[in-house]
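Of the protein chains in this complex, all but one are displayed in their positions.
Here the chain labels run A, B and C in written order, and each chain numbers its own residues starting at 1.
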Amino acid sequence: MTQSDKSSGQDVALIVGGGPGISSSCARLFTKSGMRVGIAARNPDKPALQNLEKTHGVRRYACDASQAAAVELLFQNVVRDLGRPTLVVHNIDGRMPEIFRKAITEADPSNALDTLRNSAFSAFLVGQQAARLMHENTPDANGTKGTIIFTNASAALKGFPLSGAFAMACHAKSGLAQSMARELMPQGIHVANVPIDAAIGQKQVDGTRAHRLAGTTVDDNMADPDCIAETYLQLHRQHRSTWAFEVVLRPWVEKW
Amino acid sequence: MTQSDKSSGQDVALIVGGGPGISSSCARLFTKSGMRVGIAARNPDKPALQNLEKTHGVRRYACDASQAAAVELLFQNVVRDLGRPTLVVHNIDGRMPEIFRKAITEADPSNALDTLRNSAFSAFLVGQQAARLMHENTPDANGTKGTIIFTNASAALKGFPLSGAFAMACHAKSGLAQSMARELMPQGIHVANVPIDAAIGQKQVDGTRAHRLAGTTVDDNMADPDCIAETYLQLHRQHRSTWAFEVVLRPWVEKW
Amino acid sequence: MTQSDKSSGQDVALIVGGGPGISSSCARLFTKSGMRVGIAARNPDKPALQNLEKTHGVRRYACDASQAAAVELLFQNVVRDLGRPTLVVHNIDGRMPEIFRKAITEADPSNALDTLRNSAFSAFLVGQQAARLMHENTPDANGTKGTIIFTNASAALKGFPLSGAFAMACHAKSGLAQSMARELMPQGIHVANVPIDAAIGQKQVDGTRAHRLAGTTVDDNMADPDCIAETYLQLHRQHRSTWAFEVVLRPWVEKW
Partner (left out) sequence: MTQSDKSSGQDVALIVGGGPGISSSCARLFTKSGMRVGIAARNPDKPALQNLEKTHGVRRYACDASQAAAVELLFQNVVRDLGRPTLVVHNIDGRMPEIFRKAITEADPSNALDTLRNSAFSAFLVGQQAARLMHENTPDANGTKGTIIFTNASAALKGFPLSGAFAMACHAKSGLAQSMARELMPQGIHVANVPIDAAIGQKQVDGTRAHRLAGTTVDDNMADPDCIAETYLQLHRQHRSTWAFEVVLRPWVEKW
C-alpha cells in the first residue's frame, strides 16, 4: 500500500456528535487503524457510546457543541487526555424535530435559530478549535497537518420544500467548509465536506457486530455507516497533492 | 409592453434593510412604477431614508430584523399603513465588520453567530411573514400572489478564505431561498435569490440624482444599484410560466 | 424607463434555429422593439417562418448551422441585408429523435455524434461568427457591443438517465457559453446561457394570435415562449454594470 502508515499510535481523532451511526462506525474504524479516539456528545452516557468505551477504549466527553466555551474546553481536555488531534469529524445534524417537514409559515423561529446554532454554528466552533491546534502539528508523511471533516446532508446540495431552516443550516455548513478549505488547505490542513445523500437515513447499528449491508431489499437505499467511515479514513490519508474537498455519498438506488 | 401593468396603486413593496445603495434604488424605482413602498432599517433616520420619504413618499419603519417579534410587528404595521405587500425584498448583508477578512482561528464566535442571525435568520423571519401574508393575496395578471427577493453576495456562490462566518450566512440564505422557492412557487409566490458578484461593492449614491454609471474606469467593476433595482422589478413582473429563481449580477469586467 | 432606448432601427437581431416556438416569439418581440430581424433554419420555408416574413418583415435564411462554411456565409448575408448584428440567439435543440429516451447501451453512436454537432458545435460556430462581428461594434448606451444568447435545456443542469447524448450536448453548450462569457464580457459582449427547465416542452404557437398563457391547468407546466422572448430582450438591454450570465426559466409548478 502506497499510503503512509498512520498506525504509529500518534494519530488522535476527535468525533463531535455521537450516536450509534456514523460516529460509532468512525470510532471503531479509527481505533482499529491505530488512532486514539475521543467522542463528544451532549449526552455521553448513551449506550452506544458506553459500549464504544468498553469495547474499543474510546474516550467519552460531554459537550454542547453550540457553546463556544464548551467547545474550547473539549479540545483542551482532548489534548490533555489523548494528545493533539490530527483528525476531527463534525458529525452533528442539528435539525430540530419540532420543525421537521413543516411549512415555512408554520415553523417556529426559535426552532429555526436552534437548528442554525446546533448545526452550522457548532461546526464553526469545532472547526475553529481544530484549526488552531492543527496549525501547530508537524506534517505527516502525506504532507498533512490534520484533517477536518464535516458530515453533511442532501439539504446541503438542494433546498427541499418544507425544510427551510435545515436547508439554511446545511448550506451554511457547506459554505463554512468551503471557506475553511480555501483558507486552510494551503496551510496543510485538509478540510472536507461529505453530504450523505440518503433519503431514508442511516442504518442504525448496535456497535458490536459487523455492519456490512446484507444486500437485502430493505437496506438498499440506506448508506452503511461503516462505509462512510471508510471514506473518512481515505480522506484523512489522501496525499496533499490530490485532496478532495467534497464527496457526496449516495446509495446506488438513490434518485438524485 | 406585453408585461401586465402593475401600476394600479395596489402593489405594495416592503424593503427590509435600508441604506443609500440597493434599497434606495429599489424604493425610487418601485414608487415610480406606481407601488406604495415601505422601507425598514435598524436606524430609519439615516439621511438617505429621510430623503426617500421626502422625495418619494416612502414610509420608514424601525426594525431589528433578527428579532422575531419585531419582524412580525413590522409586517402588521405595513399592512395597516400601506396594505398587504406583493413584493418583499430582504436586503440585509449582516456581515460583522469585526471579523472582516479574519482568519478562522481569529474570528470571535459571537461575531460569527451575529452574522448568522443578522443575515440568514432575519431572512427566515422576513420570508416567513411575507409568505404568510402573500398566501392570502389574489394572483395578479401574471399569476403571481407575491414576490420575495433575497439580495445575496458572491460568498453565496463560493466560500472565500478569511470569511468563514460570512460564507456560512450567505450560503444559508441561498439554502433558505431554494427551499422556499420549491415550497412556495407552486403556491403562486415567486421566490428569487440574487447574488451580486461585485468585488468592490455597490456604488454609494446620494439618493437624489441620476445614478447610471458614467462608464468611467473607476466605476467599471461596481454594480450600479439602479440596475439591480431594475432586475428586481423584472423578476416581480415575470409571468409564472417562466420564473427565474437565481440571477447572479456581475459587472462586465469582474473575474469569476 | 431608465433602460436606454434601442429602437433606433440600428439594432439587428439574428435568430439561428427557427420554428413556431421561442424563435417566432423572439422575432415578433424584437421587430416590435424596433430591431431588424433575421431568422435562419435548415428549412426556412416552414409556415411559421413564412408567416413571420409576411406579418413582421423578418428576413429568412437557409442554413445548416453545423457546417462552418454555411454559418460564415449566413453572417455575411445578414450583414449585407440587415447590418451588423447586435443580438444573436442560438436556439437549436439538436436532439436526434432516434435516441430519445434510449438506454446508453442502445443509442446509435452516429446519432449521438449528430446531436453534439447540431447542438454544441453549431453553438460554437454561431458564437464565433457573432463574436467576430460584435468586436467591431461601438458600445451602445448600456456599454454593450452585442449580446449572444444560447437557449438551453434542463439537461444542461442535470444529466438525466436515458439521454446521455443530449446531456453531453447541453452541458457542452453551457461550457462553451461560460468560456465565452469569461472571455468576451470584459470586451463588451454580453454572453448568456438560458436553460429552459420545462419538462413538457414549450407551447407550440401559431404565430398569429396573442400567446399569453390562459392560466388553464393544461398549460401550467409549460414555458410560454413569449415570456422567454421578454427575458431575452431584458438580457440584451441589461447595463454592463450588472450582467447576468445564466438565467434558468421554469414554470411555477415545475419540480426541480
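Note that in this section a residue touches a chain if its C-beta (ideal position, glycine included) is under 8 Å from a C-beta of that chain, and two chains touch if they have at least 3 such contacts.
The structure presented is a predicted model; accordingly, all values stated were derived computationally and were not measured.
Enquirer: Please identify which of the visible chains the hidden chain touches across the whole complex.
Expert: If we consider the entire complex, the absent chain touches A, C.
Enquirer: Decide which residue listed in C:57, C:139 or C:159 touches the omitted chain of the complex.
Expert: C:159
Enquirer: Out of C:176, C:196, C:223 or C:244, which residue would touch the omitted chain in the full complex?
Expert: Considering all chains, including the one not shown, the answer is C:176.
Enquirer: With respect to the chain omitted from the figure, which of A:11, A:93, A:114 or A:224 is a touching residue?
Expert: Among A:11, A:93, A:114 or A:224, only A:224 touches the chain that is not shown.
Enquirer: Against the chain that's been left off, what residues of subunit C make contact? List them.
Expert: Subunit C touches the missing chain through residues 68, 103-105, 107, 109-110, 112-113, 116-117, 120-121, 124-125, 127-128, 131-132, 135, 155-156, 158-184.
Enquirer: Given the full complex, what residues of subunit A touch the hidden partner chain?
Expert: Contact residues on subunit A toward the absent chain are 2-3, 29, 143, 182, 185-186, 188, 190, 196, 212-213, 215, 219-220, 222-224, 226-228, 230-231, 234, 238-253, 256.
Definition applied: only the chains that are shown with their structure count from here on.
Enquirer: For the chain pair with the highest number of C-beta contact pairs, give its two chain identifiers.
Expert: A-B
Enquirer: What chain is most central when centres are computed from CA atoms?
Expert: That would be chain B.
Enquirer: Subunit B to subunit C: how many Å between their CA centres?
Expert: The mean C-alpha positions of subunit B and subunit C differ by 30 Å.
Enquirer: Could you tell me the distance, in whole angstrom, between the mean C-alpha positions of subunit A and subunit B?
Expert: So the centre of subunit A lies 34 Å away from the centre of subunit B.
Enquirer: At least two other chains touched by the same residue of subunit C: list those residues.
Expert: Touching at least two other chains: none.
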